[in-house]
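Starting off with a structure, shown below.
Omission of a single protein chain aside, the complex is shown with its protein chains in their original locations.
Our next item is chain A:
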Amino acid sequence: MENGKCNGGATAKLPEIKFTKLFINGQFLDAASGKTFETIDPRNGEVIAKIAAGDKEDVDLAVNAARHAFDHGPWPRMTGFERARIINKYTDLIQQNIEELAALDAVDGGKLFQVGKMNDIPAAAGHFRYYAGAADKIHGETLRMTRPSLFGYTLKEPIGVVGHIIPWNFPSIMFAMKVAPALAAGCTMVVKPAEQTPLSALFYAHLSKEAGFPDGVINVVTGFGSTAGAAIASHMDIDKVSFTGSTDVGRKIMQAAATSNLKKVSLELGGKSPLLIFDDADVNKAAELALLGCFYNKGEICVASSRVFVQEGIYDKVVAKMVEKVKDWPVGDPFDSTSRQGPQVDKKQYEKVLSYIEHGKNEGATLLTGGNAIGDKGYYIEPTIFADVTDDMKIYKEEIFGPVMSLMKFKTMEEGIKCANNTKYGLAAGIVSQNVDVINTVSRSIKAGVIWVNCYFAFDLDSPYGGYKMSGNCRESGMDALDSYLQVKSIAMPLHNSPWM
């Protein structure tokens, strides 16, 4: 253990796994095929539970339920306020079950239990609370028609049946970020959680029943991307698919939509987000932000600051500070409250990250710290920092999705901007500087959906979030997210003898 100690010895009681079946039309059901898959504890590679493996047939069933709930059920016919009451009740239930939900995400995704309790689950609840408040604030507009004697207005209608495909890195927050605005808009939905982390989604399904959502409004089909996910993306009766995951899979989703019913697609994809640290930055603060930005949630976060650019005047100091600080970045059991980093989500990701580390070494980057797996059980990896990374290296270009930082030096602001934009991604960026001109110029110059100035991961319920370029095509969070789940209908009619136009 060179970097940080491993708290592998800590053990915690597994939460009881209560829900393992598909949730369709208000019922927990086995997959039609009867098949199951194993969800694995990344701390040790052991099986936590066997989960129903939904496939096309199950997706059909779920879509039917959602379709019926949308076309004939009460949900889109309730007032926004009535929907809000149920969503608020749901939020209360989530808040009453924070410990259990945090434990499920911890054991299923290797996520820190404490962080889940303090952040992930309350944030998921916050999304529901926020969109409960938004449900009665979806305004269309009355229009100033250009043509004479015409009156027009817009109605924002729920788009219909939504398919949500959510990733494994933030099972709770992603569930809420997608489900909550769709509910507020009046949609019904089929949610497919990632096969790595199906547990909390099923628990949320259970709570939805308790909260009083009409049957068929929220359906959860656990299963694999190539089967259940593909069935959703190409389903002829789904009006909209919303996906968060890798850019490669995003491309497949869009293709499936294109070759089926041209359903609307929202994509929230990968990133290779830059963090620019300027000479006037506070060294300590900058180092802290860089480490947090890259290693938070073991680097399994699409907005990770995986490319850190430091201006040459401060470079040495920042590097020294980071190397010093990373020693106090304990990796260990996610249930141990002293851990700052748990295991990678599964063997595949673990091996992928390790292979990138090998690439970094082979391509000539300087390994400052880390670079190894930890222990022989579970999928723990040391926080790893490479310096002298160049833009032709694989670790510079590709999303690693692990605790691996690439560190670069830049001279001028112009160069910094150029480097930051030197990527096919455009999800987020960080700037550390006290200079208002630098901040304004850089924020407007970086092609990314979110810019964090002197902070990082400043997500907020009210702050829209999404990608430029190949990082996606939509915005989630905030009022903008509702647009993904609404159709705009324009209504025009002749207007006679109006005293004004």
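In this section, contacts are C-beta pairs under 8 Å (C-beta built on N, C-alpha and C of every residue); 3 or more make two chains touch, one makes a residue touch a chain; residues count from 1.
Just so it is clear, contacts and distances are computed from a predicted model.
A chain of this complex does not appear here, and its UniProt-recorded name among "Interferon epsilon", "CNTFR factor", "Zinc transporter" or "Aldehyde dehydrogenase domain-containing protein" is "Aldehyde dehydrogenase domain-containing protein". Per the touch definition above, the residue from A:44, A:88 or A:260 contacting the chain not shown is A:88. Residue-wise, the contact with the chain that is not shown comes from A:134, picked out of A:69, A:134 or A:230. Only one of A:54, A:126 or A:430 touches the chain withheld from this view, namely A:126.
Contact with the chain not shown here comes from a single listed residue; of A:441, A:454 or A:473, that residue is A:441.
Where chain A meets the missing chain, the touching residues are 81, 84, 88, 126, 129-130, 132-137, 139, 151, 417, 436-437, 440-441, 444-445, 461-462, 479, 493-500.
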